[in-house]
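As you look at this complex, bear in mind that one protein chain is not there, while each of the others sits in place.
Chain lettering (A, B and C) follows the sequence in which the chains are written, and residue indices restart at 1 in each chain.
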Amino acid sequence: MGSESPDAPAASAETILQARQVTKRFGGLVAVRDINLDIPQGGIVSIIGPNGAGKTTFFNVVAGIIDPTAGTVAFKGTTLISRPRRVWLESVLWVVPALVVAIVALVLGAGGAGDDGLVVTTILVAVALVATLVVATIRPAWYTTFLSRLGVMRSARPNDVVSAGMGRTFQNIRLFQNMTALENILVGMHLQLESNMVDHFAASRRQQREEAAAAERARELLRLVGLRGRDDELAKNLPYGDQRRLELARALGNRPALLLLDEPTAGMNPNETAQMTALIGRLRTDLGVSVLLIEHDMRVVMGISDHILVMDHGELISEGTPDEVRRDPKVIEAYLGTGAS
Amino acid sequence: MKLHKVSALATVSILAFAACSSTGATSAPTSAAPGASASAAASVAAPTKGEIKLGVSLPLSGQAAADGQPTLKGAQLAVDQANAAGGVGGYSIKLVPLDHAVNGKYNEQQGAADMNTFIADPKIFGVVGPYNSAVAKVQIPLGNSAGLLQCSPANTNETLTKPEFGALAFRKTNPDKINYIRVAATDDIQGPAMAVYDYDKLGIKKMLIVDDVTTFGKGVADNFEKKYKELGGTVVLRQGADKDTKDFNSIINNAAVTANPPDGVYYGGVVTSGGGLFLKQLRQAGLTIPFTGPDGIVNGAGDAKGSLINIAGTAASANSYGTVAAIGDFPAKKDFDAAYTEHFKADAEYKTPGAYSGPAHACATVMLKSLEEAVKAGAADDAAIREGVRAYATNPASKFVTVLGDTSFDKNGDTTQPFISFYVTDVAAKGGVGDWKFKEQLSFAK
Amino acid sequence: MSAQSAIPAPSHTKGPGMRAQVAAFSARHRSTSVLVGGSLVAVLLAFVVLVPPFSSFSPQNVWVDGFTNAGVYILLALGLNIVVGMSGLLDLGYAAFFAIGAYVYAFAASPFTGNDLPFWPMLFVGAGMAAMFGIMLGAPTLRLRGDYLAIVTLGFGEIVPITILNLSDYTEGPNGIGGISPPSIGDVPFPTTGNPWPYYVTMVGLIIISMILIYRLQESRLGRSWMAIREDELAASANGINTVTTKLLAFALGASTAGLAGVFLAAKLQTVTPNLFRFDVSFTVLAMVVLGGMGNIWGVAIGAFIVYEIQNVVLKQLNLFFDNVQVPILSDINFIEYQYLLFGVALVAMMLLRPEGLFPSQRRKRELHTEEDAEFGEMGDPMGAAPE
Partner (left out) sequence: MAGSAVGVTASPNPLVALRRSGAGPYLFIAALTVVMYFVLGPRQFINALTIGAIYALVALGYTMVYGIIELINFAHGDVFMVGAFVSLFVLTNILGQTGSATSLEQIVFELTVTFALTMAAIGVLGVVIERFAYRPLRNAPRLAPLITAIGVSFILQNIIQIIYGPSPINTPQVIPPTARVDIGGISVGWINIFIIVTAVVLMIGLQLFVSRTKVGRAMRSTASDREAAALMGVDINRTIAITFLIGSALAGAAGVVQGLYLGNIDFSLGFQAGLKAFTAAVLGGIGNLTGAAFGGFFIGFVEVTCGNFGYFVWAQAAVFMILIITLVFRPAGLFGHQLGERA
């Protein structure tokens, strides 16, 4: 989990996600510059802009897939995403125990003991190094707090972001192609299940009950997105539109409070697009999830969004209600000017 | 191999005598004369009792083929000669070789499987092999509980037989029934022998020791080092270089530039694990100091493919010394080489004997001799023969005439052959291709 | 248990009509079906060798002993399948864990250390130690991508034998540790030779138990996470799976199976040497897994059996075979010299003919031969098939 930082913005109760001065540079190129964003509880906020406007980059920063160059993202008042600071220090720390062991061993005269001494020393050093790395991998709480005390700041990983309560879909569908629709959703429900190794080996009643219940809820989700009865079909064999819907259902598996949707209607025909838009609307009303929507196609978002941000060349060129945005000359210029979409 | 059956009939070497004569046991080595063999061969009737099998368990494929194949052919020769002379005790002998090399290197698991195959075949009266001590460690317990005799031509690791080195762990089932004998002198004799020779005879006081990190190489080198230090010599550097090492320069250069350079080298290992390359590179680096080693490096003349002299080059192999656990001036040695070369002249790859062809022949000889004695003692059915062979061969009283000289086996199954012979390379021999020349022999009779 | 519906039926149960029922049944009663199927195969194997042509090679004892050796490799393949087949991690140093298991028992019950601990508990200790090493190797390296992980495991697979080889004072070096005590029931030790049945039964038991447990893992939430990681690691982490720890578990469990095999090998051979655990073991086992059909537990087991028998029995006995049947030309060829050529050709040919393995897991079959889906009536809209 991203560590608590003193300058965490005091998020007001109804704001669920709060992005501040999010910036991302790739080498010289600035993909995203100083984006601020607030998503109210239960709101649907859209980011639009022509292709290459930096929408997806910003999106990936929020989802914890790439680290921002600057800025922070707070979720439910906790700073999840921030520029990693002094990460190099962590990798330096990994060798410290090993070095200490080595020095101690040599001081105690292992060097004088000839081959055996060296062998023993080497083994000890290796053990120390490995032990450190094991800790660094499993990252127990005390380890992360210790790091943050050293000023090492590591941004949240995608799975941290999910367990914090966000769910996402991908612009280019990333289903588990060779798993059935049902299994895809069950993976999506990973964090909801709590059967442990013992249960696995024993195939315990508890696990069976849990799995049965999970399967039941998965089927509900399938029904919700209109894939009734497609449970045992391989994801890759589903029609394109259904794959998008399946991915959405999968994202709902962990009961997210906020859905991050990356161009959910890309490549769909007008009919499917309409269905999807309606579905998203229903998700808000039925499940009460908030939504962050990315689209390059204006028409899609106008209907459902409460608030729209328009990006171009990585910068925010306009924001407001759909009507305000629609009337904004800068937006029209951006779209017509670039002739995108 | 049956390709050679024909030529086998043609070439009845004097060794057929050693292999199957009844009087040879007591006769002096020198009495093994061509005339005698002819009469012996003639006097034996054609086999009447049908076929009986002698198993051979060696690594025969991949890299290991260079070790295993010549060894196999040593045993092959003995059997062909025996059959040519009318079989043994009325039986015709069939050689059954099994290859326990997996992916080109000996494999203990496969060795165990092969031993079980032999044990399960009632017609098998004995086994020649294995080549690697590691495999012996797996096979001895099997043979021990089944009472099947096994004779290794190449194993020299002392732990296999000598209780003081923990050999009883391998004979758990029947601790006092020996089922494993060997014709090679153990590392604890051969290594120290060369140490004495190097220190006293060659006057080498500073030694560079390199071993091939195998059971044999490291074992013999350890014993060498121990004795050499006792004698007061200093070991400048002890290095290991595993079987796959092709480039020894980083070791050699170090020895060449070091403050106190060695005035002699001991290589614990065999030619196939790098001995030849090591010597070659040693000379190319300008080090002409004596190169000494165990019987693993004394493997044939310069024209023999894969021999030390051949690989290192005739000129380079000058000033090299090797030990052989046998009486060096025993005429049968030379005769054996001749017989082997004649017998396998059709074979492209192994037309000259390898380091362990002779010992393998000796093992087969022992087996056949024991078979004959067992049959003579009245063993009729397979089980009786198997036990009879085991009992006769492991009886310290039994004497055998082999290409390694008169030998018998002590209570642990080790050869009582007390002689270590020292060979030196002679670059002028064999019309300039170079060969090993017997120098002298020392008795290590206890 | 919807997850099970995708799991293949044991591939030995054939018959078109009842196929579906058997599949359904064995999915519902996985453990029972594995138990029955496994024992069935074991018994069949043990007695099919009594009939020609098998009986003409060697007696039953030798065959059964050989099957026991093959069993060691089946265990290894089952374990590696967790890592390579289920989780999609390429492990080229698997033999290292095999070695660790074997040496654990060697230290536990041999004159070298003077200990004589019982065999059965040591099975667990060996497995545990191997798992620990798996974690030690995995923790620092599992963050690496695909083939970087491969080389690191390869390196580890080299380091372990080299270390064993050169730390003579602690491991007897190249000599290896001999005189290891065989397993025993009560005070009766397993017979060293002549009667292969105790080892055979033990091995069959080990294999069946591991198969049942591995099936249970595969059908659990953990197995699903492994599959997800294999399919798309990023998407998996975007669904809340902690990929590093999940992969670490796969590593540890795979290693523990190898440890199990190692302990058994040490007890059966009563000797261990570093030579038994060189990289070619890792490669052979990998070949077994891939040829058997990655991910398909039964397939991998059968693949391992086939490859082992080809490499260690068929190719070795070709000479004897042609001696017996006296085929004019063939009996003069020395097959011992050609066995690696034949083995290599076999590997290449099998791969070219069945790229997805001899017994691909059902889901792979489906993606490759979609006509099979027709019988389930599950065809997606063909027009809308996802762009590949």
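In this section, a contact is a pair of C-beta atoms (placed from the backbone, for glycine too) under 8 Å apart; a residue touches a chain by one contact, two chains touch by 3 or more.
Since this is a predicted model, take the numbers as computed values, not measurements.
Student: Could you tell which one of C:59, C:111, C:128 or C:155 touches the chain left off the display?
Tutor: Reading the full complex, the residue touching the unseen chain is C:155.
Student: Looking beyond the chains shown, say which of A:34, A:67 or A:315 touches the absent one.
Tutor: For the chain that is not drawn, the touching residue is A:67.
Student: Among C:190, C:305 or C:343, exactly one should touch the missing chain; which is it?
Tutor: Of these options, the touching residue for the absent chain is C:343.
Student: Just name the one of C:22, C:36 or C:90 that touches the chain not displayed here.
Tutor: Spelled out, the listed residue whose C-beta touches the missing chain is C:90.
Student: Take the complete complex as the reference. Which residues in subunit C touch the chain that isn't displayed?
Tutor: 84, 90, 140-141, 143-145, 147-148, 150-152, 154-156, 158-159, 162-163, 165-166, 234, 279, 283, 286-287, 290-291, 294, 337-341, 343-348, 351-352, 355-357, 364
Student: Write the list of subunit B residues that the hidden chain touches.
Tutor: Where subunit B meets the chain not shown: residues 62-66, 69, 104, 213, 237-242, 244-247, 249-251, 253-254, 256-257, 272, 276-277, 280-281, 284, 286, 305-306, 310-311, 313, 348-349.
Rule of thumb we're sticking to: only the chains that are shown with their structure count from here on.
Student: Based on which chains are in contact, what kind of graph results: line, ring, star, complete or other?
Tutor: Contact pattern: an open line, chains touching in sequence.
Student: Report the chain whose mean Cα position is at the greatest distance from that of subunit A.
Tutor: With centres defined by C-alpha atoms, farthest from subunit A sits B.
Student: CA centre of subunit A versus CA centre of subunit C: separation in Å?
Tutor: Chain centres of subunit A and subunit C, defined by C-alpha means, are spaced 37 Å apart.
Student: Subunit B to subunit C: how many Å between their CA centres?
Tutor: 38
Student: Which residues does subunit C have that touch at least 2 chains other than itself?
Tutor: none
Student: Can you tell me which residues of subunit B touch two or more of the remaining chains?
Tutor: There are none in subunit B.
Student: Which of the residues in subunit A end up touching subunit C in this complex?
Tutor: Subunit A reaches subunit C through residues 63, 65, 116, 119, 129-130, 133-134, 136-138, 157-159, 162-163, 168, 170, 173-180, 182-183, 186-188, 190-191, 193, 195, 197, 199-203, 207-208, 211-212, 215, 218, 231-243, 250-251, 253-254.
Student: Using the touch definition from the top, list the residues of subunit B that touch subunit C in their complex.
Tutor: Subunit B reaches subunit C through residues 1-3, 60-62, 65, 96-99, 102-110, 112-113, 115-117, 119-121, 133-134, 137-138, 141-142, 144-146, 157, 159, 166, 169-170, 172-173, 213-215, 218-219, 240, 242.
Student: Subunit B touches which residues of subunit C in the complex?
Tutor: Interface residues on subunit C, with respect to subunit B: 58-59, 61-62, 65-66, 69, 72, 110-111, 165-166, 168, 173-176, 178-179, 191-194, 196, 265, 268-271, 273, 275-276, 278, 280, 284, 311-312, 316, 319-320, 331-332, 334, 336-337, 339-340.
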